[in-house]
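Sharing a structure with you now.
The complex appears here minus one protein chain, its other protein chains still in place.
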Amino acid sequence: MLERSDFLIAAPAGLAARFAAVRAHSARLAAPLSAEDCAVQSMPDASPVKWHLAHTTWFFETFILERFEPSFRAFNEAFRVLYNSYYNAVGDKFPRPERGLLTRPPHHEVLAYRRDVDARMAGLLQRALPPDAWALVELGLQHEQQHQELILTDALHLLSRNPLYPIYDPKAAPEARGGELEWVAFDAGIAQIGHEGAAFCFDNETPRHRQFLEPFELASRLVTNAEYLAFIEDDGYRTPSFWLSEGWALINNHAITQPLYWHRLGDAWHTFGLRGLAPLAPEAPVLHLSYFEANAYATWAGARLPTEFEWEHAAIARPDLPQLFGTAWQWTSSSYAPYPGFRAQEGAIGEYNGKFMVNQYVLRGSSLATPEGHARPTYRNFFPTYARWQFTGVRLAK
Amino acid sequence: MLERSDFLIAAPAGLAARFAAVRAHSARLAAPLSAEDCAVQSMPDASPVKWHLAHTTWFFETFILERFEPSFRAFNEAFRVLYNSYYNAVGDKFPRPERGLLTRPPHHEVLAYRRDVDARMAGLLQRALPPDAWALVELGLQHEQQHQELILTDALHLLSRNPLYPIYDPKAAPEARGGELEWVAFDAGIAQIGHEGAAFCFDNETPRHRQFLEPFELASRLVTNAEYLAFIEDDGYRTPSFWLSEGWALINNHAITQPLYWHRLGDAWHTFGLRGLAPLAPEAPVLHLSYFEANAYATWAGARLPTEFEWEHAAIARPDLPQLFGTAWQWTSSSYAPYPGFRAQEGAIGEYNGKFMVNQYVLRGSSLATPEGHARPTYRNFFPTYARWQFTGVRLAK
Amino acid sequence: MLERSDFLIAAPAGLAARFAAVRAHSARLAAPLSAEDCAVQSMPDASPVKWHLAHTTWFFETFILERFEPSFRAFNEAFRVLYNSYYNAVGDKFPRPERGLLTRPPHHEVLAYRRDVDARMAGLLQRALPPDAWALVELGLQHEQQHQELILTDALHLLSRNPLYPIYDPKAAPEARGGELEWVAFDAGIAQIGHEGAAFCFDNETPRHRQFLEPFELASRLVTNAEYLAFIEDDGYRTPSFWLSEGWALINNHAITQPLYWHRLGDAWHTFGLRGLAPLAPEAPVLHLSYFEANAYATWAGARLPTEFEWEHAAIARPDLPQLFGTAWQWTSSSYAPYPGFRAQEGAIGEYNGKFMVNQYVLRGSSLATPEGHARPTYRNFFPTYARWQFTGVRLAK
Partner (left out) sequence: MLERSDFLIAAPAGLAARFAAVRAHSARLAAPLSAEDCAVQSMPDASPVKWHLAHTTWFFETFILERFEPSFRAFNEAFRVLYNSYYNAVGDKFPRPERGLLTRPPHHEVLAYRRDVDARMAGLLQRALPPDAWALVELGLQHEQQHQELILTDALHLLSRNPLYPIYDPKAAPEARGGELEWVAFDAGIAQIGHEGAAFCFDNETPRHRQFLEPFELASRLVTNAEYLAFIEDDGYRTPSFWLSEGWALINNHAITQPLYWHRLGDAWHTFGLRGLAPLAPEAPVLHLSYFEANAYATWAGARLPTEFEWEHAAIARPDLPQLFGTAWQWTSSSYAPYPGFRAQEGAIGEYNGKFMVNQYVLRGSSLATPEGHARPTYRNFFPTYARWQFTGVRLAK
């Protein structure tokens, strides 16, 4: 556990408003979904939306209210196990693949849980607390924003399994940007990598350290649906030399021949997304690729994926590069590993990032599903190589 | 498809009222459950309650309205695939293990589907139709009654996976009957087995035929929780000689040490059921046993399971035997097989029973979850040997 | 354990010679195979030939020498676990799927083990022993004969996985018998089923008891390759209505489109067998079918599989029926179950048959791989419904 400081301070300016805004945004994201939609888990990697709504609330209750609220009482003792995600240090966890079995508590009770915790947090935010407390509130908000993206990716996956092709938001679409792909060159040299300054960052963005970069070039935009279709039509999914060996086995074992949400209806390609089923938009970025698909495409295109260090250096040196943020997470060839000198925090909060640093690959940027203000050039997202249900795309490097 | 007859007749007396009553009972069974409860599938062998409500309706729409209603139009074309269970002849089927992904159509729309089909059926029941039609209506009602039992078994399984131990009906409990177990003797001879007469039966109850029975004895009542507990306490689950080889492997691979819904809380045994969690009732029948557990218990007790022919003969010869019906389905040692001369009907309806006649075992009687009027001495229920989520119990034979 | 009797008798006439002959036959069956061939296990259901050679020897050592030989000492203590098959009462068992890992003891040491036990048994056979002992020797010989068939089926399976199509015996082939299929009719009545008399039988053939048989007809010969090919060419493997539901799932999940050892090379069908690869012989019996394939064929042919009682009754009433024995085991529609009044023997020997009496189906007759003198009309072979690597065929009934 973090040590409680000796002195107390008021909440940083704007934190209470920000707390209210972030929390309200989660509820807004769930609004187009029914209680049924929010209860079901479509695969072990995804969680029910109701679970996301409850778990983010549990985070504030467990790590803040329980420690700083006078005469704390749990909203419901059972929730302490039900909505713990992966914090071994906090106690028992409900098994992840069974989250979709929790039809009780009902949806409205989870909403009541949110309102209760919000009200108590609002009270706490008016008081003076140790500086730790405010840092934890900020961490809780960043955590909730991560789950806001998962609400969308997990809901989309559920809806995608429904033959009725339900629509979540008829206006949702990624930025389309075709035209000539250009290569932006960067010189060799030592780059400073990692977060700097007082603003919030996750522990995995630190310590700031040095990486030597050989000269490289980065694509001016993301790979488009039209470009990816050319790969498919050039027998991309049937040519082993484009693929990593493990990826070749995976696509053959699972009969994968196209991106996750592509559908061939009659003669025409369509994509499923938050706005439902739509004809494939040629200039829109290709989305929902696994690392293996991203890598195979890059090999076919005579290019490669960037390292996360190249990406970060470029994003800082050339912030005018299109589609860095807000369109699609961009696979890098960097496996998720601690930076030199990285130390996980003590206690449960220390389980946030470090223990996942193996057999996953770093994605940089952010997607159309990432909440406003959550992304930054040093941000490190990460997923296993087979993951396809996130808003993942490709920016090429050479 | 059944051939349409040349002449038309009115519905048998009482059929319209019976239709209304059976259909209303399904809705009543679902009433204590939320839309969330009804949407979730807790395992591939179980189906969501919403699916049961829709599929039973689909049966009437597909096999009756579509054939006999003038200017038929489907309530929703998509439902024809979504709610087909296993009739290959009718067309595509939605995959069974994914029934729990169908959060759309929403619960209220399925209820509207029921009301629509009910209204149209009520109209049809006032008309003159070929005799086939009325036979199919009766089959549809019997089919719905089977699903009424599954609504309860599947809902119970879902609730059982919830650590909050939700209650479905505080008054639901099987008949308790302890006291000395007596053996009722039957002489050897040729028994007539199978359905006779004009009343409804399923095809698997025919043709009526002869079976020679050697002399046997049947227990006067079902095995109780207290008796089964003695088996457990005598190392029943740790002694291989009580078990069929496949059963021994199963309980070891799945770490099974007690019936499905038994819980040891502190020092006391409890059972979970429709009324929630309750201390183990010693004189209540032991429930939710697999065939392997039933057989192991019988071996331990120096007895055996009856054959389905012994059971049927006894039930007809001694209808005063306690707990024949309404308490628990009773495992027999008979594998589910066609009677001599059995022929499945032509067409989709012929898929009802025959194609399941392998690697399943016959259960006789009926349970507390079986709707009134659905059981009879010749009725053949059947499940795979590992199944435990049904209301299954044991009556011993010698 | 069987109780040792109070009095001693000499071995029955001819037992010593029979012992020597049966044991020598096992070695002869292994002779065409290399030490490598004998060491490898091609699937969990099959065992290495070396294991069969050792296990049958272990049976005599454990159940006879250890109990009746003065100053018994095990040939090798380790073999007591390594070569126990499934007798829980005897102690630990080496896991079945890992039998193929036992490259030590080497092949020649297992042969030495056989010679040592044979010599000691030869000595014992000259002495007077309790009658039990001689019964156990006979059981051991019958047991060894069962493994002689498995030596052939398991070796064939191993060789079948080798793209070099190795030949075991160029002269081995089942009896071919085409021509018009005739139907032999039998009247209804009470049949006496099960073994009678003093000759050896397995416990599962007893007690002799009565079964009522409705009138039936039995095919005069087995189904031929040509007939089965007609089923395939009539879309037999693509038409669900011919198949039991579980069988339909199985052939689709495993992409099964033909019998286990059929190969389509260019335009011509071939079969693999003990004599290697050969063009399909139209009048030879179709072999290596699962229960599901046998049943689907029968359905397609407008017939059915016989029950084991029909088969036994016919084999006794009409012993001149062709291909009853020595060609192919014949699937029956009877699940493997105890006869009325069946009791397993006490002790380890009692594990021989009874504990397998679930989810398996009875095969009657015998095959080209069955040793001379091992079959009889009351013999009950049994395998799970998916099994295809035995010499299994079809005789139709109506």
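A, B and C label the chains in the order they appear, each numbered from 1.
The working rule: a contact is a pair of C-beta atoms (placed from the backbone, for glycine too) under 8 Å apart; a residue touches a chain by one contact, two chains touch by 3 or more.
What you see is a predicted model, and the numbers here were worked out from it, not measured in a lab.
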{"item": "Among the chains presented, those that the missing one touches", "value": "A, C"}
{"item": "Residue, one of A:R28, A:R115 or A:R210, that touches the chain absent here", "value": "A:R210"}
{"item": "Contacting the left-out chain in the complete assembly, out of A:D169, A:E246 or A:E372", "value": "A:E246"}
{"item": "Chain not shown, touching residues in chain A", "value": "86, 88-89, 188, 190, 209-212, 214, 216, 240-241, 243-248, 291-292, 295, 304, 333-335, 337-338, 340-341, 351, 355-359, 385"}
{"item": "Residues belonging to chain C that touch the chain removed from view", "value": "34-40, 42, 78, 81-82, 94, 98, 100-107, 158-159, 161-164, 166"}
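Keep this in mind: only the chains that are shown with their structure count from here on.
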{"item": "Cα-centroid distance, chain B relative to chain C, in whole angstrom", "value": "37"}
{"item": "In chain B, residues with contacts to at least two other chains", "value": "none"}
